[in-house]
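This structure is in structure tokens; I'll ask about it shortly.
Only one protein chain is missing; all other protein chains are in place.
Moving on, here comes subunit A:
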Amino acid sequence: MIAEKSIIKRLGNQLFFTGPTMVLFTVAVLVPFAYGFYLTLMKMTSPVSPLEFSGIANYRSAFNDPQFWDSMWLTVKYVGATIVFVNVIGFALAYLVTSGIRSQNFFRTALFTPNLIGGLVLGYIWQFIFVQSLPMIGEKLGIEVLRLGWLGDELLAFWALVIVTIWQSAGYMMIIFIAGLISVPRDIIEASTIDGANGWQRLVKMTLPLMIPSFVVTVFLTLKNAFMVYDINFALTEGGPYNSTMMVSMHVVQKAFLEVNYGVGQAEAIILFVIVAVVTGLQVYFSKRMEVQA
């Protein structure tokens, strides 16, 4: 129907539907991004001082900032840990609540709920748990690893962040996995059962390959969220102890707004953007090729 119309009509039609979104996207994302990039080429000591052109000086000092790369490496470790755990646990939960256990609708809702709590609130709640509740339990039951607050130890504070992230996003990924699991055609599963496949074989050989599209989405989401993590990091550990859990977003904020080094901070944000864009782009490209048709 649309193909019959003239080009102008078609264009008008498209603009009618996508125009408002495009305007909003431009105002809220493209313009600030371009302006942010423009700022990285400028020298700006304070928000009131005038801009001076400085070429790639900001990028040079960003590349030479060891703390930036330390926090980037820490973020990469965090990304690795959260991708694995969030997806595995999310999938396991989804499998569980679609397997026909009793009151599975209740569990679906309950497991999704943590995602509705904002990162900051979540961070403060868990801070209370890690600082007060768990040590008290550890003391009462004599569990050595819980007796002292986790947030004061470099390694344990890192894993505290991972645990809270799992708690927050596993439920959300579960919902996506449920949609994927439900759309796996019954007849294929039935056919494989008749051919003598057991439960594990059905899962690995039939269900998982058909769920690649869901995994593309969930891995993409966890990847992006983990690289950009700020709110949980800020509320739970504040980068402590002694900046050992400071993720890269937090470092960028510190650089730009606490050290008042807007140019370098913005340059680091752009570098972070490029890294995240490349990594997620590759991920989506390669996992799309793994998709199979039923």
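Here is the rule we go by: contacts are C-beta pairs under 8 Å (C-beta built on N, C-alpha and C of every residue); 3 or more make two chains touch, one makes a residue touch a chain; residues count from 1.
In the analysis below, contacts and distances are computed from a predicted model.
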Name per UniProt, for the chain absent here [options: "Sensor histidine kinase MtrB", "ABC transporter substrate-binding protein", "Glycosyltransferase, GT2 family" or "Acetyl-CoA acetyltransferase"]: "ABC transporter substrate-binding protein"
Among A:Tyr38, A:Phe106 or A:Phe257, residue touching the chain not depicted: A:Phe257
Contact residue for the chain not shown (choose from A:Leu41, A:Val76, A:Leu148 or A:Ile189): A:Leu148
Chain not shown: contacting residue from A:Asn64, A:Thr109 or A:Gln132: A:Gln132
In subunit A, positions touching the absent partner: 16-17, 19-21, 23-24, 27, 46-48, 127-128, 130-132, 148-153, 236-238, 240-243, 253-254, 257-260
